[in-house]
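All protein chains but one are shown in place.
Note that the chains take the letters A and B in the order they are written out, and that residue 1 is the start of every chain.
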Amino acid sequence: MLRFIARRLLLMVPVLFGLSVLLFAWVRALPGDPARALLGERASDAGVARVNEVYGFDRPVLEQYGVYVGALLRGDLGTSIQTGRPVTTSFLEYFPATLELALAALLFAVVLGVPLGYLAARHRGGLVDSVVVSGSLLGVVTPVFFLAILLKLVFASWLGWLPSGLRQDPRLDATHVTNFYVLDGMLTGEWDAAWDALVHLVLPGIALGTIPLAIIVRITRASVAEVLDEDHVRTARAKGLAAGTISRRHVLRNALLPVMTTIGLQAGLLLSGAVLTETVFSFNGIGSYLFGAITDRDYPVLQGFILFIALIYCLINLLVDVLHGVVDPRVRVS
Amino acid sequence: MRSTSIRRTGAGVAAVLLVGSVLAGCVESERDGKENTFVFAASAAPKTLDPFYASDGETFRVTRQIYEGLVGTEPGTVEPAPLLAESWTQSDDGLSYTFDLEDGVTFHDGTPFDAEAVCANFERWSATPEVNQTDDKAYYYGKLFRGFATGATAESAIYAGCSADDELTATITLDAPFAGFIAAMSLPAFAMQSPTALEEYQDDESASVLTTPYGTEHPTGTGPFEFASWNQGSGEVRLTPYDDYWGEAAKVDEVVVVEIDTARGRAEALRNGEIDGFDLVGPADVESLADEGFSIENRPAFNILYLAFNQAQAPFDDIRVRQAIAHAIDKEAVISASMPDGTEPADQFVPELVDGYAADVPTYEHDPELARQLLEEAGVAGTTITFNYPTNISRPYMPQPDDTFNIVRSQLEAVGLTVEPVAAEWTDYLEQVQNTPDHGIHLLGWTGDYDDPDNFLGVFFGQQSLEWGFDDPELFAEVAAPRQLTTTDEQRPLYEQVNRDVMEFLPGIPLASPVPSLAFAENVEGYEASPVQDEVWNMVEITD
Partner (left out) sequence: MSLPVPSATGADPIAVGPVAPEEAGVSLGRATWRRLRRTPTAWVGAVIIGLFVLVALAAPLLTPYEPASTRWAAEVSTTNVPGPSAEHWLGLDRYGADMATQLLYGARTSLLYGVVSTLIGLLAGTALGALAGGAGAVGGRVGAWVDATIMRVVDVMLAVPSLLLAVSIAAVLGKSGTAIVVAIGAAQVPVFARLLRSSMLAQAGADYVLAANALGLRRSRIVMSHLLPNSVGPTIVQATLNLATAIIEVAALSYLGLGTPEVASAEWGRMLVAAQERFDEAPRLALLPGIAIAVTALGFTLLGEALREALDPRSRR
């Protein structure tokens, strides 16, 4: 197992390196000029030239690439052109928000999705099944941002039950340690702040979690159905084992594998879905920051953030494969 | 079996509770139970809290609460008014200014504010290291004082020196006339900062001067509020009242500035009661918020939105075509379709509030028939023109460019022109219209910094540019001439003439000065809007 992990980690290096080269080329292929983005409509030609000189954008591309790679090898992703802050610092400041949102979405999807899928499989062809299956189909085909807008309209604007944006009520003056606001509230014993942060996660969490929910429902249903039909389950049933025991011992355990793979996959995709959700809910995470960086042509931020996202995406995939091996010994062999 | 599983679940819940309660003790809560908090939503986080290195409105919004300059503005106007300087005099040659300073003022760190402190600030600005002499940092100083003590601009720099005549009298001397000097001193970039705090926490030599301890944790001025915290991740800045403030003490216990980037998001947060007020209300929200009982404050407009012609491109080099398009446009309809209620149409390239605004410029009435006729005469009836506009951007002078584009286009089509739209993201857009000859008519504008016509006319027509695509040395000289004069009274007639001549030449069509609006919860009182955003929140009150 350790060798497997080591090999996979090693293989990640060329992929990320290749990506860093592509990213370098990509940001420079973007139309527009970071200096102008920085100076706005008052930019004079001399001012633009001066900024380019200071940031080194006027040097030959190859030389810039050398500087970039050199820094990258030292683990330095550079500093943002817009804010002057180190990219790594900014990422660590914004990432907790996105991760918190993604976890909320994932929790919503798993907690609701697995039981629903199981229920549908147990009552295949019945009313419950049809409702669950059509509901999950609707979940897959509704664009995230449309759902987000709808949720906000209904639950924030019309009913006023839930907040429409931000991560926490600024008036609470919550203490922030880790920037995971719910956790911060628990750490400091500011339970009202933790609760408030949780409440703020509800709408964006549902918006972001709906597609994963729909998918998890479908996968759970399919894989439970498959296991239910397998010989050993039939045997167990024939042996007269209680239905509950069969579900736990034979069905759930065996059906879990594809479900887990799916959850892992969704976790990666949630990161990109977050871009759209964060935009709608004024949620200050990496998504909205990254999108701002595209508009501003903030080269170092674009390169660094996407590299980070790719790294996390790869790590999650690795984790999924490792868990796979833990649950299913057959995978370990191959 | 069932009971086992229940036991397991029970154990799990217990574990979570246990971990939770253990964790709960682990970090000290830093809450101090402030009651009367004023929460304001801005469209972006500040870039730094050292205003000298800033030039954007969102940074200044915060630094105005912390710092004060020698000169302020009369409430609600652009007129210079005493602030840290009680009064001032200009020498006979017009090159020296002597300031009498307010007595008993201290910086937040206890350092006294005196003539020495004033000179320390001026000397610091002039001595800005070359690495930070860029337009993204020391923009205003470089621009208005025409250069720094060192570097490529040293030749043209006009700052000569500062002397502390006595404890409360400081004299600034310039090398060349600068009639707008007093008005410029009201810019937040020229606010007075504590020399002791700068010494301790600021590093002007640093290439990352925006993120030094001074700019992020220890900004120190004389204003009614002092710095409390700045959460970089959420963009939240907290300020508390400065107890020894020399002026009117703040009426709230705490001020929080949060970042919500869309106008719609800010309006929603106000409706939900999470914020007490916000700036840059979207045109569509003004009326509905007012109907719902929120109070709307309008700033007197100090900006201009124009439709520019690129004369390097045919047929815009033909004055008849430019006149035709001017006659084709119905400014009232443009305002109704894309700008907030209360916006006035513009008839020249400076807003009415600016000293040097001319009452009698050539005007072009909405007259589609005449427009068609002129196009016919110019031989370009029915021709196709390129129309550039930016997307995903909202500026105070241009709240909804896509709506503005859309309505202007329909008016141009109504006189028989065919419009080819070219849209770009803001950055690409600026590059396209300002740095390439490859654009047609386009939307752009400007928000004034302080009361000086050069701040508008000089920016637009001070020199040849790719944006306008014409070369008229006579006009450039005419725009530059008033800068040689030492007082605004002498300058005024010259600028009025520039405005008349520009509208005759018609390089573009000034469309409107959109009213920037702020919205507040009903229980917020005492917010006074200023055309140049000189808004200090010590008078703001939250009533029950």
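Here is the rule we go by: a residue touches a chain if its C-beta (ideal position, glycine included) is under 8 Å from a C-beta of that chain, and two chains touch if they have at least 3 such contacts.
Keep in mind the model is a prediction, meaning the values are calculated, not measured.
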Query = Among the chains present, which touch the one that was left out?
reply = A, B
Residue among A:A29, A:L73 or A:L159 touching the omitted chain = A:A29
Message = Touch as defined at the start, partner being the missing chain; which of A:L39, A:A193, A:I206 or A:V275 qualifies?
response = A:V275
Ask   = If the hidden chain were put back, which of A:S44, A:T89, A:T142 or A:T175 would touch it?
value = A:T142
Query = Which subunit B residues touch the hidden chain?
reply = 263-264, 282-284, 286-288, 333, 336-341, 391-392, 400, 402-403, 405-407, 409-410, 421-425, 428
Key: Chain not shown, touching residues in subunit A   = 8, 11-12, 14-16, 18-19, 22, 26, 29-31, 137-138, 140-146, 149-150, 153, 157, 211-212, 215, 218-219, 222, 226, 229, 258, 261-262, 264-266, 268-269, 271-273, 275-276, 279, 291, 294, 306, 309-310, 313-314, 317-318, 320-321
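Basically, only the chains that are shown with their structure count from here on.
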Task = Let me have the rounded angstrom distance from the C-alpha centre of subunit A over to the C-alpha centre of subunit B, please.
result = 36
Remark   = Residue positions on subunit A within touch of subunit B in the complex are 31-34, 36-45, 47-48, 50-51, 54, 79, 82-85, 89-90, 93-94, 96-97, 152, 156-157, 160, 163-171, 173-177, 179, 184, 186-190, 242, 244-245, 248, 281-282, 284, 288, 292, 295-297
Request  = State the interface residues of subunit B toward subunit A in the complex, per the touch definition above.
outcome  = 1-2, 5, 20, 23-32, 34, 37, 39, 47-48, 55-56, 131, 133-136, 139, 207-211, 231-236, 238, 254, 256, 258-262, 265, 268-269, 271-272, 274-275, 392, 395, 424-428, 430-431, 434-435, 444-446, 459
